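Omission of a single protein chain aside, the complex is shown with its protein chains in their original locations.
Chain naming follows the written order as A and B, and within any one chain the residues start at number 1.
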Amino acid sequence: MTRLALDGDAAIAEGVRLSRPRFVAAYPITPQTPIVERVADFIAVGRLDARYMATESEHSALTAVVGSAVVGVRTFTATAGAGLALMHEIVGVASGNRLPILMAIANRALPSPWSLQTDHSDSMAERDMGWIQLYAENCQEALDLVIVGYRVAESVRLPVMLCIDGFFLSHATEGVEVPEQEAVDAFLPPYVRGSNHLDPEHPMTLNQLTSADMFTELKYCHKLALDRTIEEFPVIGAAFGVSFGRPYSLVEAEATEGADLVLVTLGSCSGTAKHVARALRAQGKKVGTLKVTAFRPFPRQAIRDTLAGAKAVAVIDRSWGLGSDGALALDVKAALYGAPNIPVYDFIAGLGGRDLHAGTISACVDRALAMAADGTTQDGPEWIDLRKEVPHE
Amino acid sequence: MQTEIRILSRGGQGAVTAAKLLVSAALSEGKYAQMVPNFGQERKGAPVFTFARISDEPVLTHTYVYEPNVVVLFDPFLSDLGIDPKENVVAPATLVANTSQDVEGYPFSVSFTRLGAIDARSVTRETIGDVPPNSAMLGALAKTTGLVRLASLQQAIRTAMQGPRGEKNALCAGVAYERTVVHEWRR
Partner (left out) sequence: MNNATSLIAHGLTTCEGCSMEIIARNALDVLGKDTIVLTPPSCSAILTGFGWETGWKVPAFQSNLENIAAYCAGISETLELVGRRGVHVVAFAGDGGTVDIGLQALSAAVERGHRFVYICYDNEAYMNTGIQRSGGTPIGAWTTTTPAGKKEGKKDIVRMLLAQGIPYIATASVGEIPDFRRKVEKASRVDGPSYIHALTPCSTGWRFKPKDTVTIARLAVETGLWPLYEAENGVVRITKHIKQRVSLAEYLKAQGRFADITPEQVAAMEADIGHRARMLELQECEGGMCV
């Protein structure tokens, strides 16, 4: 295995190259663009045997990928922010047709106001669309989860959205172990087309209008595939660990048992949270971490089991949660419903590229421990890294 | 031991490329390393902040650097824009500065215990031509901090830039390494 200096975008492109998709369609948008530039390069120089379609919009990119997948090859696309929002209608088509497409998202805040920078508002807006949604903590995970993602996708016949934080991962360079092609080929079997495909030898009509008699049942099948993902993902993630030394699971817990506080996170801030929690534990404070790798399907049971031994929970949401709680906190609270009374505190932070640094995470810990100590409950999420000196009216 | 590095530069000076090369060099020595850029509206001449970490352990944080051990100053005139190279530095801090000034008279010496001074512009002109001073700054960084070996840097440069361009940049880093004047204050 070679350890290369790669940024998150490049790491994803390497994962794509190793996974051998045959068809790629994409449209440029910051901070996703370097992914597809690198994939286009691989195709141009013959390192990836695939066709690259530079479409006129993200909407058409995902559409073309759906068209390709329904003929029956492995496909890839990538986007970010407003590009994902433009795709929204087709996001449902891809999952509803049970097409194992892999789409990388370099998370970028949705407008408005405009931002080039990261938060999870783009992918959170798609969270109920029936895709598997994975969040990488670092550039190594970005690469690995492409390969794991394809195998999971093709096993349960569902598309995967692989999210990396814009800039903090997409443009951050780290050492990344790039697996050998032979090892990836041994792990990820050649693509097998689904029973739903377009082929004049077996004519069938796909995706047509459905009555109320069948819509519910078809959606229920879709739900069952997501349920199955909860079982399949850890098995495939463990198999990846056997082959490559880096196992993956739905969630990753550290020092959660008996913790006074567990930090629950998504994406690149998960590492920062671990760093903060380890430092606090070194000072004798019992703070654990729980990283959610698979946000969809939401690993309800794993989260319930992990948090059962904790005294309090602080969720860090890197999305707006406007009108309610942050998206992650909502689900964590729902997972804990009926469990022994564990207070869950929600912190909105790191929006529109604001650095979700160790200081912010420490502030979450301090606030949550203080509230837990005096039994205070939260009435909605706390915007922990708000600049107090700026007028808010 | 994790070293936190803040690079202060202007758009077009190649600081992001330099930080990537630094990461490559550190990786080749079996260390862990990371570069996190801070992109704004891309414009030549605008201040650019780039962050790097070099460590013996895996780097967990994916954030900017707030309390640097090392500051790399590509342009001393950035202070005219209110950018303070000594902001929140952690003692014993090191400054690597692109300057033609005499080290003793360097204005930031109070906050740093070590200063590496290099006239990166001149070295770059001599060895390559009218191009960004990033290879020279890397040479100066290696000399001043010892975080990476010059040979690793030169290899990283040659790998990233094939052919004569790589050779010239590697030479530039080497000449800068030799010419960097390192000064230490004891207090």
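Simple rule for what comes next: a contact is a pair of C-beta atoms (placed from the backbone, for glycine too) under 8 Å apart; a residue touches a chain by one contact, two chains touch by 3 or more.
Since this is a predicted model, take the numbers as computed values, not measurements.
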> Which of the visible chains would the unseen chain be in contact with across the whole complex?
Replying inline: A
>> Out of A:Val45, A:Met214 or A:Ala282, which residue would touch the omitted chain in the full complex?
In response: A:Met214
>> For the chain left out of this view, which of A:Glu180, A:Asp199, A:Glu257 or A:Asp366 touches it?
In response: A:Asp199
> Which chain A residues would touch the chain omitted from the figure, given the whole complex?
Replying inline: 22-23, 25, 51, 53-57, 59-60, 63-68, 70-73, 89-90, 93, 198-200, 202-211, 213-214
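Here is the rule we go by: only the chains that are shown with their structure count from here on.
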> So in the complex, which bits of chain A are touching chain B?
Replying inline: 3-5, 7, 116, 137-138, 165, 167-169, 171-175, 268-269, 271-272, 274-275, 355-359
>> Touching residues of chain B toward chain A in the complex: what are they?
In response: 19-20, 23-24, 27, 32-39, 59-64, 66, 156
